[in-house]
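Shown next, in structure tokens, is the structure this report addresses.
The chains shown are only part of the set, and none of them has been moved.
Labels A and B are assigned to the chains in the order they are written; within every chain, residues are numbered from 1.
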Amino acid sequence: MGLVNCAEYADGQRVGEVHLPDVSDVLGRRNPSHFVWIGLHEPDEALLREVQDEFRLHDLAVEDAHRAHQRPKLEEYGDAIFIVLRTAQRSADGKIAFGETHLFVGPGYVVSVRHGASVPYVDVRQRCESAPHLLKKGPGFVLYALMDFVVDRYFPIVDELEEELETLEEAIFGGSYRRETTERIYDLKRDLLGLKRAVSPLIDICNRLTRYDSQLIDADSRPYFRDIYDHVIRINETVDNLRELLNGALEANLSLISIQQNEVTKKLASWAAILAVPTAVAGIYGMNFETMPELKWAFGYPLILGVMGAACGFLYWRFKKSGWL
Amino acid sequence: MGLVNCAEYADGQRVGEVHLPDVSDVLGRRNPSHFVWIGLHEPDEALLREVQDEFRLHDLAVEDAHRAHQRPKLEEYGDAIFIVLRTAQRSADGKIAFGETHLFVGPGYVVSVRHGASVPYVDVRQRCESAPHLLKKGPGFVLYALMDFVVDRYFPIVDELEEELETLEEAIFGGSYRRETTERIYDLKRDLLGLKRAVSPLIDICNRLTRYDSQLIDADSRPYFRDIYDHVIRINETVDNLRELLNGALEANLSLISIQQNEVTKKLASWAAILAVPTAVAGIYGMNFETMPELKWAFGYPLILGVMGAACGFLYWRFKKSGWL
């Protein structure tokens, strides 16, 4: 998609679009109240090289931005910082897709590079432009606005996973032990692990930003980054919580499967015993001995049927009482 | 419910009610022996904004207080501190409900905001007012009184969970492996996890308060916060202990289910063997061969019945001896 947006701001007000080749001129003026904010979406190598040349970004950072598949991190290159964030979106079929956003923030500029699953940052730009008294703070505030946006996207995803766990709990304690439940437990575990990997490095990044002492982020802005830090901690904690509960649910599942196995075996044993009695008795009176006096009795047959019925009934009552049936 | 209480104190004595719009005047006088203590219960946004204006609270802190669903934390805004506590109550059906209390403490004021399940702080206020020599210490002491009250509410809850574990142990070692037991183990695990999340961040908060060096909390008051710290450590330790024991109980449960499964299978096998013998023997003498000498014997029938009985008896004795029956 390439270049999405490239604008110059002065004292928190949008001055206008800037052509990429003019960026180095704008930055060269070193006007502290001016800054350039450009947004890229999956840029090709040529565009990235041009951006690198205009903004004088570090080779290694640009290589990372090109290759994507980075882990969330914050790296300093002189007075500029390079931040990698992982973005998350839940698709229609419930799978979580992860994307990446790379931010280059330096004196007088913010460059954002979006890869994979993520929402465009047009909303963030609009919201920033509608609050010039905050945007006046410069690139540091744009960095806050973008990070806040990315982190807040995690809350609904975490909420959905909480609901998914509740559905699983119902399935588990509802008494049906199906393969599907086990597979969904595993999938949820995988999702939580992915979220954990995306979110937990942010704790350290936000922590470093709240203690950052530089021109980019002034003391007044630190509570804002502490706020993001707080959100990240909460998301991370909820994910940990869900993982613990999921482990508990898995154990409960295993234990309930064993209990059901026990119950089935008991039922099997009970009915086998109940049915074995008439079979054995009938076998005895099916023997062909010449001298079997009972066979001659007039009421031998009903008597023996009664004995069979009584024995079966007694066993049924015994098993019922001891909870096997 | 909105504003519950708003009073001014001087040298530990209640001076009288203050109207919210007058608060900024009172604070403006900067009389070090005076302070205002107001209590809010689930205030709406308008009220919260008014409170913010009167006390000059920080935007981000007030936003937190409005949204609730925060984790316990302590944040400093200049010379004021913002504390979030989680409160817990056990409802009639045994479920633990969590609420939140937000405290804004600064020079000359204490603001408490209650959300969700929690006990009103009228008792704390009365107890404080009846000890003017302590209340004289100012907002720092009120902070102690409120935190002590919240933390002490956890002890009876932890005690009840300990009893719940004992009931579960009896159920587990009592020999009945029901689904319900597994579900209760899971519920207890969930409750303990919730408690852990509510209590463990308090360790760090109390620890920071005991080392706090500011006008709000003087050196004399620190042992009081160390006392709360000690209570929190104990609650936290008991929760950890219960979780370990619960894991042990779960393992014991699984192991006992397996043992019972073993016993049932052994019983099933024993009875199947005992009953299979007369069935097989009777089957043999039920064959229709023309030449089967035994069938002609006068005592063939009672003899074979005896053989059957002896075989069954022998097997029963063998199984009994080896512990299968």
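One rule holds in what follows: a residue touches a chain if its C-beta (ideal position, glycine included) is under 8 Å from a C-beta of that chain, and two chains touch if they have at least 3 such contacts.
Just so it is clear, the structure is predicted and the values come from calculations on it, not from any experiment.
Peer 1: To what total copy number does the complex in this file extend, with 2 chains depicted?
Peer 2: The complex in this structure file totals 5 copies.
One rule holds for everything that comes next: only the chains that are shown with their structure count from here on.
Peer 1: Between chain A and chain B, tell me the centre distance in angstrom, where each centre is the average of that chain's C-alpha atoms.
Peer 2: 25
Peer 1: Given the complex with chain B, which residues does chain A contribute to the contact?
Peer 2: Where chain A meets chain B, its residues are 169, 173, 175, 223-224, 226-227, 230, 233-234, 237, 241, 244-245, 248-249, 251-252, 254-256, 258-259, 261-262, 265-266, 268-269, 272-273, 276-277, 279-280, 283-284, 286-292, 323.
Peer 1: Considering the complex alone, what residue numbers of chain B touch chain A?
Peer 2: Result: residues 58, 60, 70-71, 73, 75, 77, 176-179, 182-183, 185-186, 189-190, 193, 197, 250, 253-254, 257-258, 260-261, 264-265, 267-268, 271-272, 275, 278-279, 282-283, 285-288, 292, 294-301, 304-305, 308 of chain B touch chain A.
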